[in-house]
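With one protein chain withheld, the remaining protein chains of the complex are depicted in position.
Chain nomenclature is as follows: A, B and C, assigned in order of appearance, with residue numbering initiated at 1 for each chain independently.
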Amino acid sequence: MEHTQSALITNVNYYAGPAAASALAQDGYRLLCHDASFVEPSARAAFCDAHPGHIALAEQSPDDVVRAALTHTGVLDTIISNDYVAPPRSRMSLTDATAADIREMFEVLTIYPYLLLKAAIEPMRVAAAGGTIIFITSGNAKRPSGNTPVYGPARAATTALVESAAKTLTRDGIYLYAIGPNFFQHEPHFPAGKWEADDALREQVDREVPLGRLGSQAEMGALIAFLASRRAVPTAGQFLAFGGAYLP
Amino acid sequence: MEHTQSALITNVNYYAGPAAASALAQDGYRLLCHDASFVEPSARAAFCDAHPGHIALAEQSPDDVVRAALTHTGVLDTIISNDYVAPPRSRMSLTDATAADIREMFEVLTIYPYLLLKAAIEPMRVAAAGGTIIFITSGNAKRPSGNTPVYGPARAATTALVESAAKTLTRDGIYLYAIGPNFFQHEPHFPAGKWEADDALREQVDREVPLGRLGSQAEMGALIAFLASRRAVPTAGQFLAFGGAYLP
Amino acid sequence: MEHTQSALITNVNYYAGPAAASALAQDGYRLLCHDASFVEPSARAAFCDAHPGHIALAEQSPDDVVRAALTHTGVLDTIISNDYVAPPRSRMSLTDATAADIREMFEVLTIYPYLLLKAAIEPMRVAAAGGTIIFITSGNAKRPSGNTPVYGPARAATTALVESAAKTLTRDGIYLYAIGPNFFQHEPHFPAGKWEADDALREQVDREVPLGRLGSQAEMGALIAFLASRRAVPTAGQFLAFGGAYLP
Partner (left out) sequence: MEHTQSALITNVNYYAGPAAASALAQDGYRLLCHDASFVEPSARAAFCDAHPGHIALAEQSPDDVVRAALTHTGVLDTIISNDYVAPPRSRMSLTDATAADIREMFEVLTIYPYLLLKAAIEPMRVAAAGGTIIFITSGNAKRPSGNTPVYGPARAATTALVESAAKTLTRDGIYLYAIGPNFFQHEPHFPAGKWEADDALREQVDREVPLGRLGSQAEMGALIAFLASRRAVPTAGQFLAFGGAYLP
């Protein structure tokens, strides 16, 4: 690919956002960044000061975000669809969750990525270089947990979207992936130092995570950058667990 | 269980509804039946004439349906959550589907079963005999198809709901199952005789379905009745493929 | 099926053997029973005294067992391939297991069922009524455990055999199933009362088994008898977890 590559990252300040931004910037991508906070000009300015060369988008809807990104770069090589709902919200039970809560969870974790994908298909299809879209979902998508009866199924739906849509889009040069973190270190909800300091969590990691620690942002970034490089596209359409051998 | 058992069946005229009604009636259940058409008194009357002893509920929302059913029987032993979206709607592509279409698919195939489950938990938890809830989803929930990028993930979400919620509800004596049909004979969308008469479908069945034919309503009914009997509750929380060895 | 149905059960005294024998006898099957102890005439005599009407076969190799069974009944409607390796042997680690240990584990849990299936195909193919073969494997086949790196993969292979062979044999009227127990009460290795009396096991069941108890022989028998009844053959080719919602 001869042009400078460009990547769009949603929710760049959360979950796998910092990982993706750091790793793709290091690989020379031009970065278009979405974040809910970027409706505020001051938040955009602060982000751009801290990350020279990155573009902070004010837009929020999937259509607007993709359109705005394309205005800057003309083409989008890579999209990191990076959505997150933090505990305790991610752990709401069926009895506590209202109908509105359930719809909202699916809106954030499922419908938004659907619409982002829809908005990206046509521009990526016509681009000479095709495209890569990596959806950050969750290990809960593949191994159900009793604690996340609303969050988990919403993640499962988005993971199934990747697996289903890859059956057709791979043919068009659009490569989809789902990465499913468990026990992943991310700010502000699962910060560095947290599991070491939290006895219950440390005991859980000891018992359930063969790696014996949380996965790091640098490791997530390396995985994202490798998939984005398209050096191994026969792996397209897959869910990749990122949980220190917690799965399967 | 000493009382006459009762079962609620949603969309009783479609998909696995007739199968469930016939098999459970034969096993002596008192049947409470929902159908979209039952908002019309004449439709309820016609149904009750054709199926003496069955109760046709006018109610439509999950909460209302469960409440109305309980008014009749006091207790609900079994629920068949039986939702369906027919082709060509089930096969809408990502580019054709609008945001409203996607939300509607999840509303019908995912949110409705969520709310039905929510409404059933408390009455089943307090009932001495517990309860069984069987969600009819689709084989697409486990083996993604390129043809169903909206329908399939909505089915995957509901199947994941079963797997997740079973982790807690099984402990309360509420046994959840997902049945995933493929190549299942049902009126009016996949009627008896259709595959034999449709060359393309027959060729597909020959190639993809080791059973060499569609699964029947009687076979679906037998499976539902067996699960409802609770004679093998250690199988709770599982997805059961019903597609003639098409899966896995 | 107009003839009295016949079923062959291997290792009838262990694992799911008593479950299968009791349930199928109750459904009127004529039972042909294999057990390693049956090389001794006294063991056969004792078994037949305790279970009037059952036939105890002295034969041991898969070919001989099937041939001997057919000598008695002419046709075999159902086979329960029921192999087991008890702890601590099932839990041998990679470093402790010798090459001979690994080969022996696969010989018992994988090769024996392969050869039993091979021996059964032709007689079942020519029989008017076809056949059903149920392989009792383990939940470890689908959710890997760190404790069983030799036992688990041998179970996975046999489960994969079912899933693969069903793709062709279903077409011939031979219906294959794998049942995967976890936390299943069976003599003498996991006897009734054991988990209640064993603090560590009870704590594990509390934590990992949503059903909150072991699955019983009666429940296993009900599942086996249902599958053997062929009332729902579109479920053929499937793995059915039997572990109180421990899986998936």
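The criterion applied here is as follows: contacts are C-beta pairs under 8 Å (C-beta built on N, C-alpha and C of every residue); 3 or more make two chains touch, one makes a residue touch a chain.
A quick note: this is a predicted structure, and the numbers were derived from the prediction, not measured.
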Original post:
For the chain left off this view, which of A:Pro41, A:Pro87 or A:Pro248 is in contact with it?
Top reply: A:Pro248
Original post:
Touching the left-out chain: which of C:Ala156, C:Leu214 or C:Leu240?
Top reply: C:Ala156
Original post:
From the list C:Ala141, C:Val233 or C:Leu247, which touches the chain that is not on show?
Top reply: C:Ala141
**OP:** Tell me where the left-out chain touches subunit C, residue by residue.
**Re:** 93-95, 97, 99, 102-103, 106, 110-111, 114-115, 117-118, 121-122, 140-141, 144-146, 148-150, 152-161, 163-165, 167-168
**OP:** For subunit B, enumerate the residues touching the unshown chain of the complex.
**Re:** 143-144, 146, 210, 248
**OP:** For the chain that got dropped from the picture, name the residues of subunit A it touches.
**Re:** 163, 166-171, 181, 183-184, 210-212, 215-216, 218-220, 222-223, 226, 229, 231-245, 247-248
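Here, only the chains that are shown with their structure count from here on.
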**OP:** Could you name the chain whose Cα mean is nearest to the mean of all protein Cα atoms here?
**Re:** B
Original post:
Using CA atom averages as chain centres, what separation in Å is found between subunit B and subunit C?
Top reply: 31
Original post:
Of all residues in subunit C, which are in touch with two or more distinct other chains?
Top reply: 210, 248
